[in-house]
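Step one of this worksheet: look at the structure below.
What follows is chain A.
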Amino acid sequence: MSRGKLEQTLGEGKFAVTAEVGPPRGANAEVILKKAALLKGCVDAVNVTDNQTAIVRMSSISACAHLVQLGMEPVMQMVTRDRNRIALQSDIMGAYSLGIRNMLCLSGDHQTFGSEPGAMNVHDIDSVHLIHTVKTMRDEGRDMSGYELNVAPRMFIGAAENPFADPFEYRVIRLAKKVAAGVDFIQTQCVYDMARFKEWMKQARDRGLTEKVYILAGVTPLKSARMAKYMAAKVAGITIPEQMITRMEGVAKEHAAAEGIKICLETIQELREIPGLSGIHIMAIEWEEKVAEIVKAAGLFPRP
Partner candidate 1 sequence: MIVGEQKPLEEIKAKVSGYSRILILGCGTCVKTCFAGGEDEVATLASALRLSFKLEGRTIQIEEQTVERQCEDEFIKEAATNIAEVKAVVSLACGAGVQMVASRFPQVTLLPGVNTTFIGILEKAGLFTEKCLGCGNCIVDLFGGICPIGRCAKRLFHGPCGGSSKGKCEVNPDTDCAWQLIVDHAAATGQLDKLAEYVPPKDWRTSQAGGPRKVHREDHEI
Partner candidate 2 sequence: MVMEKVHRMSNKGGAAHTRKPRITVFHCFTALEDTASLEGGDYEIQGIKMPCSSISREVFLLRAFEAGADAVVVLVCPVNSCRYVQGNIRTEKRVTRVKKILDEIGIGGHRLNMFNIVQGDEAAARRIIEQTVAELGEWGLSAAA
């Protein structure tokens, strides 16, 4: 089987760009196709979230299949919150059969934050176990039980890391753990706190991890000062420096979005200079139309 475009781009040492779309709260595939069309040609692969923030949505696997039909390359996100090892492995095989070549192994946002706060979570295995499982399936052609698979799903394996969550001293050890479990690429939480991100990258380099895993830094353009303040205060694991909030507050409301894009572009330029960083992951939440603009303005267009 041919490798996916993301694996190829990264393998050739080129700076990769990925973006993200969230499936709709309903059965209409048009929504996902419309969002994806905005990203076509300007990113190497598109993450498709798996019931993100624990809100029930169209499944990641089916939305990914729609993208494949559109000729785009999805990164199927998969959380261990909702499925046990039986369902996870089964869906990995099914996803591969549908042409999905990348996946991101996550534990998932806690269900109490979502649309079904009364749901039971599964967490039979965690994200590191999932990485290990996908790697074993791919490289040894066996499932978790050791059974030999007639066709092994050859997934390019991703995971998330959050350099901004606590405890900081452990974050890079956790990255090492994911690398040891077999992860190929990492997409990080959105970078606003550049100093902390650089420190984390340094620790990763010092441990030789950037030689073993591709790291894509997450970026999310701020739409308004309100959004910045909300994220800084309410979203655990996101830090936004005070001066960035002040800067967003300093511009007139109608220019805030443009300022947010400007900050995002400056962030991308700074990120590109960090040794060992392999790409960026643009999470423009319900703002997919801006991704092409960002990629072009950042000088990352056309894509290889």
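Everything below uses one rule, namely that contacts are C-beta pairs under 8 Å (C-beta built on N, C-alpha and C of every residue); 3 or more make two chains touch, one makes a residue touch a chain; residues count from 1.
Quick note on selection: all candidates are chains of the complex that A comes from, given by their letters.
Computed from a predicted structure; not experimentally measured.
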Completion exercise
Candidates 1 or 2 all belong to the complex; chain A touches number 1
Handout entry: candidate 1-touching residues of chain A, taken from the complex the two chains share
Key = 81, 85, 107-110, 112-113, 121, 123-129, 132, 144, 160, 162, 165-167, 169-170, 173-174, 176-178, 180-181, 189, 236-237
